[in-house]
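Every protein chain of the complex appears in place save one, which is left out.
Chain nomenclature is as follows: A, B, C and D, assigned in order of appearance, with residue numbering initiated at 1 for each chain independently.
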Amino acid sequence: MNLGKVIGTVVSTRKEPSMDGLKLMLVRYVDSEGKETGGHVVAADAVGAGPDELVLVASGSSARQTAATDKKPVDAVIMAIVDSWDIDGTVKYKK
Amino acid sequence: MNLGKVIGTVVSTRKEPSMDGLKLMLVRYVDSEGKETGGHVVAADAVGAGPDELVLVASGSSARQTAATDKKPVDAVIMAIVDSWDIDGTVKYKK
Amino acid sequence: MNLGKVIGTVVSTRKEPSMDGLKLMLVRYVDSEGKETGGHVVAADAVGAGPDELVLVASGSSARQTAATDKKPVDAVIMAIVDSWDIDGTVKYKK
Amino acid sequence: MNLGKVIGTVVSTRKEPSMDGLKLMLVRYVDSEGKETGGHVVAADAVGAGPDELVLVASGSSARQTAATDKKPVDAVIMAIVDSWDIDGTVKYKK
Partner (left out) sequence: MNLGKVIGTVVSTRKEPSMDGLKLMLVRYVDSEGKETGGHVVAADAVGAGPDELVLVASGSSARQTAATDKKPVDAVIMAIVDSWDIDGTVKYKK
């Protein structure tokens, strides 16, 4: 999975019908220090993430392994909201 | 999913038979500001996208999770036409 | 899918048995202007592509969605020969 | 698979329910000399890896092929702890 920060939302009305009701978030990837890397992805939200939250994004077929995304044309999903992470015993991020 | 802009179409007559009738679009990826990144992909169209429209492209096995692409050798699909997106509460694109 | 140009063939006799009879082509990727990008891939040929032809390559699990590649350890397949493509209404390539 | 070094852990309480009990490790990729490459990934731990251990990470749908990760929205898994590797007959790393 990749660490990312929710920075916005994407709205679409004309879409594959199975996408109805799925919330699409714009997520900017962050590195292990929490700094934005410049890359981004549009991910379906399976956990009720909000703006500025740090999240985990699963990609590929694994993005369809949530109740919200099963059998949908979704290649990225927010499947966890990050509370904290540490590196070498030092807390790098805490919500 | 990735944000992209439909810039053209690709025509092929000699192809895997299951591809018959599937429209193939040339899509240039755009960043979260809507600027073209230089990268492109040829994506099957599942939603009737037209030239210059901003779209979402799903890749990998998820590209086969639409009625149009099921069980076809397609690794990228346009599965939504973008109406708008915002970053930090500011509208970055509106159709 | 990605646009590519068939530049050669790869020969292997010692291989997974299911690969028997499958033709393996060396494909150089081209950008949306038709210029080679430097990247390449070895792709199974599902459509009878020949040297110098412009083709579409599908990657990942979608590469197994052809009659020729079903259930084989193949992560890239030529599934269409390109006749032409256009960008913003201008023909960029015509066979 | 990719070689990596376990450098930390990621904690999340609000997540897809199937993720409960799964340990998430922060892994920095290393090159074939064992030097960190700068890239990282958050991987589920299927083998009880600890801090500073060199591990193998499997990505994509293959990350779900362990008892710990089956049918979960996980796109990276630690599926082996590395004892050693050699290049051209020279041991490059030994635990």
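Convention: contacts are C-beta pairs under 8 Å (C-beta built on N, C-alpha and C of every residue); 3 or more make two chains touch, one makes a residue touch a chain.
All of these numbers come straight from a predicted model, not from anything done at the bench.
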| item | value |
| --- | --- |
| Touching residues (missing chain, whole complex) on chain C | 7-16, 18-19, 24, 26, 28, 40-43, 51, 60-61, 63-64, 71-76 |
| Positions on chain D where the hidden chain makes contact | 1-3, 31-32, 46-48, 56, 58-67, 69, 77, 79-89, 92 |
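Basically, only the chains that are shown with their structure count from here on.
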| item | value |
| --- | --- |
| Length of the line joining the C-alpha centres of chain B and chain D, rounded to whole Å | 32 |
| Sequence positions of chain B contacting 2 or more other chains | 60-61, 63-64 |
